[in-house]
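Shown here: the complex without one of its protein chains, the others still in place.
Now for chain A:
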């Protein structure tokens, strides 16, 4: 979107990176920081309250909590890690999923309206400081130092000389790219999604306030798109949370796998 100069002389400056750098609310605390803490409170409260008195035959709230827990446990952790080893990783995968999910959904919740994961620091913390150490740790523990390096960089089945090519690529991927792309994937999706919503919302506002009368109704179109995009965002936010947890489980599963 270029710079739009209209008759009134008011210029429309499209939303950009600056909209993701929010002024501190108090001290050095910014909105995303508050949201992250809020997400911890929400997820903890949800699970602690619903799991307080679990019954074999679930109540409505227990059923909801069980569905989420089941999703993290069976659909993600067990599928990716394998039914032999997945048990110890269930809390980690469930936490990753719910934490990212709630922080993503903040992006479309009125008043909050900011996806925490659009600040690169948060996904980076999860991917590089949590998932990355965990999957390499369990890999080294399972296969031994040399064994794991070989396991990770030299997939069996390739003819000899190919390893000269494959091993560095695999190494680069496993030890450098995976955690970074894991973080950037969710960050970029949230960043772009929030930006799109801002463009349509602020663009509509600008058109309504400053455009010539003939162009003012167009703002309705812009807002309609903003609403449609909100639904799309909701889907993407859930999807990204799922992918984040899925890939984390996948890395752990690959590190633990006996065969490549």
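Methods note: a residue touches a chain if its C-beta (ideal position, glycine included) is under 8 Å from a C-beta of that chain, and two chains touch if they have at least 3 such contacts; residues count from 1.
The rule is short, and it goes like this: contacts and distances are computed from a predicted model.
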item	value
Identity of the absent chain, which is to be given by its UniProt protein name, from "ABC-type quaternary amine transporter", "YhdY protein", "ABC transmembrane type-1 domain-containing protein" or "ATP synthase subunit b"	"ATP synthase subunit b"
Residue touching the undisplayed chain, where the options are A:76, A:105, A:126 or A:256	A:126
Contact partner of the left-out chain, one of A:90, A:105, A:182 or A:252	A:90
Residues from chain A at the interface with the omitted partner, ascending	13, 16-18, 20-21, 28, 32-33, 36-37, 39-40, 43-44, 47-48, 51, 54-56, 66, 69, 73, 87, 90-92, 94-96, 98-99, 119-126, 129-130, 184, 187, 191
